[in-house]
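The structure appears below as structure tokens.
What you see is the complex with one protein chain gone and the rest in place.
Residue numbering begins at 1 within each chain, and the chains themselves are lettered A and B in the order written.
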Amino acid sequence: MPQWIAATPFFLYVGIFLLLPTAIVVGGAFIDSNGLSLSNFSTMNQRFVINAFINSVVLSLATAIIGAVFGALLAYAVATGNPNGVFRRLVSSACGVLAQFGGVTLAFAFIATLGSAGLITLWLKQHGMNIYANGVWLYQLRGIVLVYTYFQIPLMVLVFLPALDGIRPQWREATESLGGGTWHYWRYVAGPLLAPAFLGSTLLLFANAFSAYATIAALVNQGSIVASLLIANTLTSEVGLANPGIASAFALVMVVIVAVIMVLYTVLQRRTAKWLQ
Amino acid sequence: MKVEAAIKRLGLLAGALVLLTACGGGGTTSTVNAATAKSAADVGGMDALIAAAKKEGKLNIIATPPDWANYGAIIDSFKAKYGISIDSANPNGSSQDEINAVKQLGKTSRAPDVLDMGKAVTLANTELYAPYKVQTWNDIPESQKESTGLYVQDYGGYMSIGYDSAKVPAVTSLQDLLGSGFRGKVALNGDPTKANAALNGVMMASLANGGSADDISKGVDFFHQLKARGNFTPVQATTATVKQGQTPVVFDWDYLSASHGTDVPTWKIFTPSNAILGDYYNAAINKNAPHPAAARLWEEYVFSDAGQNFWLKGLARPVRMAAMQSSGKIDAAAAAKLPPVNGKPVFLTGDQATKAKEYLASHWAQAIG
Partner (left out) sequence: MSRNRRLRLQIFRVVVFLVVGAFFLVPIGAMFEFSTRGVTEDAPRTLNAWLTIAQTPDLVAAILASLGLAVLTSLGMLVLLVPTMIWVRLRLPHLSRVIEFLCLLPLTIPAIVLVAGLAPIYLWMNLNINDSILTLAFVYLILVLPYAYRALYTGLGAIDVKTLAEAARSLGANWGTVMLRVIAPNMSVAILNACLLSVAVVLGEFTIANLLNYVNLQVAIALLGRANATVSIAVAVASLLFAFILLVILSFAGRSRARVARLEEV
């Protein structure tokens, strides 16, 4: 029996429930009222569409990197504790819940904390600090970055923790017996071994932020400043601007962008494997 | 195999029906007829319709949140009166979401039975509805219904500025909103290129700012000014953000604005006297409704005096208001609570709405960005 047979259940399942819907959606990008055509892509050169995609990429990169770094630090703090302890279970479960926490409620949580009438805002104002003196940044991309890290950091912890758990104390001992210190340990031993997992997790965080919709829809409801808002608007506009064909075209562009990022990630992985040797 | 079994079953059913009607003589017709009934008479009268609906036992509604024009009370009373359970899906959905659900759920048992939508979406999808004339059909003005009953206007209101009088100064004109007391506090109910309420909000601002029903640009200019002063906030206004103080001023339909009054006792509603912009929502029945008799019974109920008065209590103007006032069936106390409207209301025509949306599509993002 050929070896690839064992992988067929997976591919069959994914084929039906993922590839088929994707094909239906992507196919819709090439069809308009007159049949097969590329007219749905004609809106791609408009300023606000290009800006939306650029904003999406920038926002996702920023939150992916910030989430990855802080998430890795938190994961390290967790991994160096008692592996069977209650604390670790609590933190893991909390990360599980918060990684999926989003949408209108997350937006409200931040509004209640840092909004114009938020608890922290008012407390700071009482102590003489007006954080919004130069405009309310919570509803601009910088503020959205902060809000996104709320679920990016827990997600990073969950997907990166198993890698940190795989670190053997023997590695440290070996480094030290060869005269290396902390810097050498991280630069030559643990770093290269953790790099693939770290990069892979960062990629996941990127894709997660890229397609996130509900949270930013609740905070920045005006003007579609990122791609996911653009798509939602094109699918559910009730003033007559809905156009499923164009929405499919945008969705296809999103998939292409992520595919490109994946290629870059693969290249980066190979490069770091070489550099860190 | 399946087809043969199905044919056998249908055959038995048909035979049973023939026997029943032959022996029973007159009286209830089966729900097979309800799907094509164009009025209660087609089903054999109101009692027959009620019986058929009760047999179906369920109704699927969509995008009908309980705090929208007092729909909660209508849903509860319908359930209590007829014992039919109601499945309320996608409460925060838009009109387009309703159409998407009809298309995507096809003939499944979860497809929406009845729809309640804004004008643009209603007009664009008439092939999806079943024509039906409720018993109170003649009370509805000609201009507010489609002649065969494909869709009928059910309730409406006027675009208003709702505000929390405890958090911001009183609003007596549109220009007040440009004042310093409104820093970061004014919100629209949605994005005007997406939401009907928001488009009408911008149009109302245009009317109050020297524009007209054909020209929404003055409204876009107003919001641009609002944004430049730092008074505009892009946050999606919800009951929670209103109560919390993030969005104490909201452009919204007066009946929707009214629901904030339960959370915020100091909530007030202002309609500029030189900009009275009205709009009605439209009711329609899904052609492929999984519960056709219940769907029709629902329409009968909401267009009856009881149903219309519930909407009135929600501060919406029911479509049969004029007729009910002359017949005396109107709930006078609720009617007295309606926000006063001193002037001639404007209703956008299809063309004006189209022109507005096209202008917004090309200008809103820059104005507000």
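Note that in this section a residue touches a chain if its C-beta (ideal position, glycine included) is under 8 Å from a C-beta of that chain, and two chains touch if they have at least 3 such contacts.
These numbers come from a predicted model, not from an experiment.
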By the document's definition of touch, the residue of A:25, A:69, A:131 or A:268 touching the omitted chain is A:25
By the document's definition of touch, the residue of B:36, B:148 or B:239 touching the omitted chain is B:239
Sole touch to the unshown chain from B:62, B:203, B:258 or B:276: residue B:62
Among listed residues A:52, A:66, A:163 or A:241, the absent chain is touched only by A:163
Considering the complete complex, of B:87, B:215 or B:305, the missing chain is touched by B:87
Hidden partner sits against chain A at residues 3-4, 6-7, 9-10, 13-14, 16-25, 28, 70, 73-74, 77, 79-84, 89-90, 92-94, 96-103, 105-106, 108-110, 112-113, 118-120, 150, 153-155, 158-163, 165-167, 169, 171-172, 182, 196-197, 200-201, 203-204, 207-208, 210-211, 213-214, 228, 231-232, 235-236, 244, 247-248, 251, 254-255, 257-259, 262, 266
Residue list for chain B contacting the dropped chain reads 60, 62, 65-68, 72, 87-93, 97, 100-101, 103-112, 166, 238-240, 242-244, 262-263, 265-266
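One rule holds for everything that comes next: only the chains that are shown with their structure count from here on.
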Averaging C-alpha coordinates per chain, one finds the centres of chain A and chain B separated by a number of Å equal to 37
Per the touch rule, the chain A residues reaching chain B in their complex are 48, 104, 107-108, 111-112, 115-118, 132, 135-136, 139, 217-225, 233, 235-242
In the complex, the residues of chain B that touch chain A are 94-97, 100, 117-118, 120-121, 124, 184-185, 188, 190-196, 199, 230, 233-236, 238, 240-241, 244-246, 353-354, 356-357, 360-361, 364-366, 368-369
